[in-house]
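With one protein chain withheld, the remaining protein chains of the complex are depicted in position.
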Amino acid sequence: MTTRTRRYVDLTTAEVSEALSRDSVLVLPTGAIEPHGPHLPLSTDLVVAEALGRELVDRGAALGHDVWLLPALSYTKSDEHARLPGTMWLGAHTLFETIVDLGRSIAATPARRVLFVNGHGGNSALLEVACRELRRRFDLQTFLYSGGGRPGPTECGFGIHAGFTETSMMLHLRPDLVDMRRAVRAVPESLAEHRYVGFGKPVRFGWLSDDFSASGVIGDPTPANADQGKVFFEDAVSTLVGAIGEIASFDPGRVLRP
Amino acid sequence: MTTRTRRYVDLTTAEVSEALSRDSVLVLPTGAIEPHGPHLPLSTDLVVAEALGRELVDRGAALGHDVWLLPALSYTKSDEHARLPGTMWLGAHTLFETIVDLGRSIAATPARRVLFVNGHGGNSALLEVACRELRRRFDLQTFLYSGGGRPGPTECGFGIHAGFTETSMMLHLRPDLVDMRRAVRAVPESLAEHRYVGFGKPVRFGWLSDDFSASGVIGDPTPANADQGKVFFEDAVSTLVGAIGEIASFDPGRVLRP
Amino acid sequence: MTTRTRRYVDLTTAEVSEALSRDSVLVLPTGAIEPHGPHLPLSTDLVVAEALGRELVDRGAALGHDVWLLPALSYTKSDEHARLPGTMWLGAHTLFETIVDLGRSIAATPARRVLFVNGHGGNSALLEVACRELRRRFDLQTFLYSGGGRPGPTECGFGIHAGFTETSMMLHLRPDLVDMRRAVRAVPESLAEHRYVGFGKPVRFGWLSDDFSASGVIGDPTPANADQGKVFFEDAVSTLVGAIGEIASFDPGRVLRP
Amino acid sequence: MTTRTRRYVDLTTAEVSEALSRDSVLVLPTGAIEPHGPHLPLSTDLVVAEALGRELVDRGAALGHDVWLLPALSYTKSDEHARLPGTMWLGAHTLFETIVDLGRSIAATPARRVLFVNGHGGNSALLEVACRELRRRFDLQTFLYSGGGRPGPTECGFGIHAGFTETSMMLHLRPDLVDMRRAVRAVPESLAEHRYVGFGKPVRFGWLSDDFSASGVIGDPTPANADQGKVFFEDAVSTLVGAIGEIASFDPGRVLRP
Amino acid sequence: MTTRTRRYVDLTTAEVSEALSRDSVLVLPTGAIEPHGPHLPLSTDLVVAEALGRELVDRGAALGHDVWLLPALSYTKSDEHARLPGTMWLGAHTLFETIVDLGRSIAATPARRVLFVNGHGGNSALLEVACRELRRRFDLQTFLYSGGGRPGPTECGFGIHAGFTETSMMLHLRPDLVDMRRAVRAVPESLAEHRYVGFGKPVRFGWLSDDFSASGVIGDPTPANADQGKVFFEDAVSTLVGAIGEIASFDPGRVLRP
Partner (left out) sequence: MTTRTRRYVDLTTAEVSEALSRDSVLVLPTGAIEPHGPHLPLSTDLVVAEALGRELVDRGAALGHDVWLLPALSYTKSDEHARLPGTMWLGAHTLFETIVDLGRSIAATPARRVLFVNGHGGNSALLEVACRELRRRFDLQTFLYSGGGRPGPTECGFGIHAGFTETSMMLHLRPDLVDMRRAVRAVPESLAEHRYVGFGKPVRFGWLSDDFSASGVIGDPTPANADQGKVFFEDAVSTLVGAIGEIASFDPGRVLRP
């Protein structure tokens, strides 16, 4: 068979059996529909995740990797934004069961390797739990990429949400959906003074976006720009394409096992 | 506010509060990723549902309706195809909880009216249950459109799956994804002899697609063509656009209640 | 063994093994305990379902069919009446799990065919979902009969609940439980004007009984009478008895499969 | 209103509001469909529970008690018989959720007192858990009667299942369903030698009916007779009727609370 | 292997495989964190259950029994105290699933016998349900010891909670945690007048601790003393040690099965 596409859903049922094998890598983007301040659309995480997944599969396939794109999960676990207008969120258990069901489905194809390309930080912990669950229940090899970018100079180390990174990426990917005139800085500087409790510090904390500010922004979008967004995006794609090679042959115990 | 878009997810959080009102209609396409015989892609139901949703919102908005498009649910309840290769399916409970969570999310916006534009017959019964659940729990007005098209002349009244209707629609919408050379007729003619048990007869039955044939087809795609597909599609869009007017003012008890 | 009964529960454990085979048909009536206006009892759907089940099994057995009656499910999914006094209802998930548990139990007997004789329209969609679930999980052949009767002349096509059909059937089956002096017409005539949205129209909707009227009636019981009830009931029994023959040998793919 | 019936389901919706009050007692029989040896039908527990409920309500009402009969739960938690033919059983969670849903429904009527008349020992512990759940969640007063009878002279203190008590009761209530020629004694005498572990001893144990014998009998039905069955049944009814008076005014803290 | 310990968790993974066999008995204490009046700590049930488990395993092992102590479940089903300050409680389903998960884990070791040493009466019914569930699902032999002690002379037969028995036991085990100056009698004497409804009477009832009194006490702690507590505790330990012998060889059907 000459494979005409690397979109999984463009295959017929028979082609799935023919085109996929144990070492095929299925790529599942996970977005979110949630507030991103007054300057970015609800779709921000979905736009980024889908763009990353698409680029990864296109470039990966061009390099000869056996990689396939699944439709993104648009609606995910955005419970931290539950109190702000517009959020469309699944509860933790609902998203978990969705992924379990997809894992069971994937395990019925010839493929055994799945990579989640995650655009929403609020999904990361749950996806990590799910990666293990799919590993154990369905004997899938599971992988998780979450994020990309880095805090901007005015973010005191926090570029958590709708800040420099995400805004720059969106200016690169979908400038038509960004309104920089409304971008406002909202950095929880008091957190920076904390030594023990905070993002990336020894003690993490449970938060809702409105614990910080009414806008839901945690970061500083104001210096964002498309050039920087392109750099962030390309870096992320490069990382992902590089990772595909390691994923395709991943077997952590091959040295240790007899 | 001048609304620049009718894609819900292109709005910002503040715009959701401003642009939507009690009588806004949110449109949620529901597809499926499942076998459609050797000639159609796994995405068939998703392609149709998304196209219908898009056309409905574009034409509806142009006619002045307060109508918004939500991202489609790609993965749904395709358990009848669980034994055929490639199906990506959610269990009944998982899909139900997904819709409950979305209903809860929608109830947190100003909108109170939701229309499911469903491309997969296997979802219809569950969506009907869910429409009532959202009505009761969240006081949403809920609507369900499922299907379109009609059996072809050689289908003995069955155009259930991957037959004349769906194939014609796909030839209209995405001919690049259809391979008519592989289209085969698979009509369960013995069912036509039944008087009491069968599709559309007094006694319905629980079925899996491989109860009928190994191809998963239930119908006859061979006479399908793009012209007919266009007719089916346009009829469906017309129905939906017409329905939007009734949906926006729907209040069944206004005559009966004091 | 000379079978002394066709009530499943009158058998002993050993008799279940002896009397039942793969082609035995178990009949499970599903009623409801819910408001039926001021003139009918809460038990209406249960009375009808049990009477249909009983007649079907008695006449079916007399005709030589291998058919057995299970105790009815009295309490089912009457969530559309949750706001009216007296409703005893199970949530969708509870009823679904009940049927799954019964399916698992049935699969542990020799029998493989189950017919739901449903007296409550609000159960139909859920039972349809359940029919497929039992088909897939337990390899049972599952069948669903729901309803009977037809709208009366003054119902504008709606005889949905506690109207001409149900009242007539009750006057035939249990006239002692009907108080025709209290029967009132409550037909949502505005729905009849709808072209697209409504019962039996292209767009269905989620409703609660008090969306229409405070009485919970959707139809016109006033012209109901026992003679018509007898006709409706006998028609339903005839349909069911006729269906049993088709059910006992049901195999939809026998023509298509190699 | 002159109440024409004490069957809850014979009421109309309006009559529920009129006829019931805070001190009304709803009676819910809980049976089982499960093996009772070679001489008793699967329905044994259901027959007994329904007969007790009926007698209780008829006699209670005649004595002026405000008491109402609900339809029995036929299918309950018979997991201890899961391996024997014919058992129709619900999992613990399914039965629990069923009772929670009924409790929620009852709490929407004027009544606040519920008595479970339980014919199946395997339900007792779960119903006890459920009685507290309904007390806490819905502020219902909940009561549980389970059992009746006592071991026969040849049962070494065990008349657990299908033995002297149940067989005698059935000979009184439904002799047509009993075949005493097949009655066999099956008493786990080794348990009688235990000092610490056993039925009614300090250490209880989890058991399945086939842990004891292939027949599922735990007791000695052979000396059973209708006269003794009548005594057992009448004793149980007397207890229940006597209890209704205490239930109607039950308020355990009235002395202690200020 | 010379076993250095009878604490299960002190073993290494390899030692579990070596030290345990089919007839090993795992002992799981179940406490509670809940109000015990003004004179006893929240930990009362946990203190008693852990002490009983420890003594049982130490003495049992000294007598040559193959018995092992698991860490206690501290948090259990204390829903009857949900309205009093300080209760840490799991819902019925959560505790049930916890025990199911532990049963599944135990079934993956060589051991097949589990004894619950339960210090909290509110767990008894649920543990009874769970004992059967583990028996059926994982083929474990399961045992349940609940309680000990007996009502004091001034308790009218009720020493249900924080009364003579529990207070005496705590004065024996942890006198530092008891403040007898605050001990108050709270006996629901009206219950003693009941003939049919009450603790240990034919009709049980669902109760919350604040149905009786604001203190949560149901009994009379005032005459409690350490000497009596020692007697109760030693009696309980003797019973448990005696039971271990019967548990290790428990096979109720060995006489009846062919």
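Letters are used for the chains, namely A, B, C, D and E, taken in the order the chains are written, and counting of residues starts over at 1 for each.
Methods note: contacts are C-beta pairs under 8 Å (C-beta built on N, C-alpha and C of every residue); 3 or more make two chains touch, one makes a residue touch a chain.
Because the structure is predicted, anything quoted here is derived from the model rather than measured.
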{"item": "Chains still shown that are in contact with the chain withheld from the display", "value": "A, E"}
{"item": "Full-complex contact with the absent chain, from E:T109, E:T154, E:T222 or E:S238", "value": "E:T109"}
{"item": "Touching residue (missing chain; options A:A61, A:M180, A:A226 or A:A243)", "value": "A:A243"}
{"item": "Selected from E:S43, E:N123, E:Q141 or E:Q228 as touching the chain missing from the view", "value": "E:S43"}
{"item": "Absent-chain interface as seen on chain E, which is shown", "value": "7-17, 33, 35-43, 46, 70-75, 82, 84-91, 93-94, 97-98, 101-102, 105-106, 108-109, 177, 179, 182, 216"}
{"item": "Residue numbers in chain A that touch the chain omitted from display", "value": "77, 79-80, 82, 92-93, 96, 115, 122, 124-126, 128-136, 140-146, 186-191, 194-197, 202-208, 210-214, 239-240, 242-243, 246-247, 250-258"}
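Quick note on the criterion: only the chains that are shown with their structure count from here on.
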{"item": "Steps needed, at fewest, to go from chain C to chain E via touching chains", "value": "2"}
{"item": "Separation of chain E from chain A in steps, with touching chains one step apart", "value": "4"}
{"item": "Matching chain pair for A-B (criterion: over half of the contact pairs shared, by residue number), options B-C, D-E or C-D", "value": "C-D"}
{"item": "Chain D and chain E, separation of their C-alpha mean positions in angstrom", "value": "27"}
{"item": "Computed distance of Cα centres, chain E from chain B, in Å", "value": "55"}
{"item": "Multi-chain contact residues (two or more partners), chain E", "value": "none"}
{"item": "Arrangement of touching chains [line / ring / star / complete / other]", "value": "line"}
{"item": "Each pair of chains that touches, named by its two labels", "value": "A-B, B-C, C-D, D-E"}
